[in-house]
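Moving on to subunit A:
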Amino acid sequence: MTVHQLIFIYFAIAMTGISLLVVTRRNPVHSVLFMLVLFVHIAALYLFLNAEFLAAVQIIVYAGAIMVLFLFVIMLLNLRREETEEKFHRQWPVSAGAVAVLAVFFIMIVSKIVVLPALGEYSIDAIRSEGSIMTVGKVLFTKYLLPFEIASIILLVAIIGAIVLAKKSTNS
Partner candidate 1 sequence: MDNVILNQLSYPILSWTVFLPVVGIFVLLFLRNSGAIRWTALGFTLVTLAVSLPLLTNFDKSTHKMQFVEKSEWIPSWGIHYFIGIDGISILFIVLTTLLSVLCVLVSWTSVQDRVKEFHIAILAVETGMLGVFVALDFFLFYLFWEAMLIPMFILIGVFGGKNRVYASIKFFLYTLVGSLLMLVGIVVLYFYGGKTLDILALSQINYPLKVQYWLFLAFFAAFAVKVPMFPVHTWLPDAHTEAPTAGSVILAGVLIKMGAYGFLRFSMPMLPDATKFFIGPVLILSIIAIIYGALICFAQKDFKRLIAYSSVSHMGFVTLGLFALNTQGVEGGILQMLNHGIITGAMFLMIGIIYERTHTRVIADYGGFAKIVPWYAGFFMILTFASIGLPGTNGFIGEFLIIFGAFKAQMIMGVLAATGIILGAGYMLWLYQRIFFQDPNPDYEAKGAHPVSDLNMREVITLLPLFVLVFWIGFYPNTFLEYMHASVAHLIEQVNQTAYAGQENLLVKFISEIF
Partner candidate 2 sequence: MQYAPTVNAMIKYTLIPLLPFLAFIINILLGRNFIRDKAHWVAIPAVFGSFVLAVSAFIDVANGQVINIDVYSWIVSGDFNVSFGFLIDQLSAIMLLVVTSISTLIFIYSVGYMHGDPGYYRFFAYLSLFVFSMLILVMANNFLLLYFGWEAVGLCSYFLIGFWFHKKSAADAGKKAFIVNRFGDFGFGLGVILIFLTLGSLDYMEVFNRAGGIAGQTINILGTDFDLITVICLLLFCGAVGKSAQLPLHVWLPDAMEGPTPVSALIHAATMVTAGVFMVARTSPLFNLSATAMNTVAVVGGLTAIFAATIALVQNDIKRVIAYSTVSQLGYMFLALGVGAYSAGIFHLYTHAYFKALLFLGSGSVIHALGDEQDMRNMGGLKKFMPQTYKVFIIATLSITGIPFLAGFFSKDEILWRVYQQGDLGKFLWFLGTAAALLTAFYSWRLIYMTFHGKFRGTDEQEHHLHESPPVITVPLWFLAVGAVAAGWVGIPPILMEHGDRIGEFLAPVLGHAQGHGSHAEEYFVIAASIFVAVAGWLIAHRMYIKKPEIPAQLGAKYQPIHKLLYNKYWIDELYSKVFVQPTLKLADKVILGFDTIVIEGIVNGIPALIDSFSQGLRRIQTGLISNYGLVMTLGALCMLIGYMVFSG
């Protein structure tokens, strides 16, 4: 058992635990806060996997933007009544069972994965020599240029859509 493995085991246990906390907290604010913790863990995991850029994005976008948005909404809605009522749906035992079976199957399938010798051109050394951001950038702006542009349009649409939906309708 190497150090790497030990660290991974820590991350695995912590992330599973935090995930469970996220979905079981009654107060949505707590859920969001645990989610933030989870994101930090994920970002750390990315660092182990040679994805420094993504780690940064994870923190900035997810933790910094999306989760803050969630907090805003929760505060905007002011959900006091919710805290006193039943937090689970009536169907939760069935859901739990189904999910458990699902998880078992996932693990059974995943355990069969065989790792072939790495063949790609982006070996750790290659990435190191250029730097993670440069590598990602090169691929993104050459091979994936069109999807990139489309993504930007999606974001634009989302911005407009969100404004239209959330703004006060003037005539009613």
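Criterion: a residue touches a chain if its C-beta (ideal position, glycine included) is under 8 Å from a C-beta of that chain, and two chains touch if they have at least 3 such contacts; residues count from 1.
The candidates were selected such that all candidates are chains of the complex that A comes from, given by their letters.
The structure displayed is predicted, hence computed values, not measured ones.
When you check 1 or 2 against subunit A in this complex, the one that touches it is 2. On subunit A, the positions that touch candidate 2 within their shared complex are 89, 91, 94-95, 98-99, 101-102, 105, 108-109.
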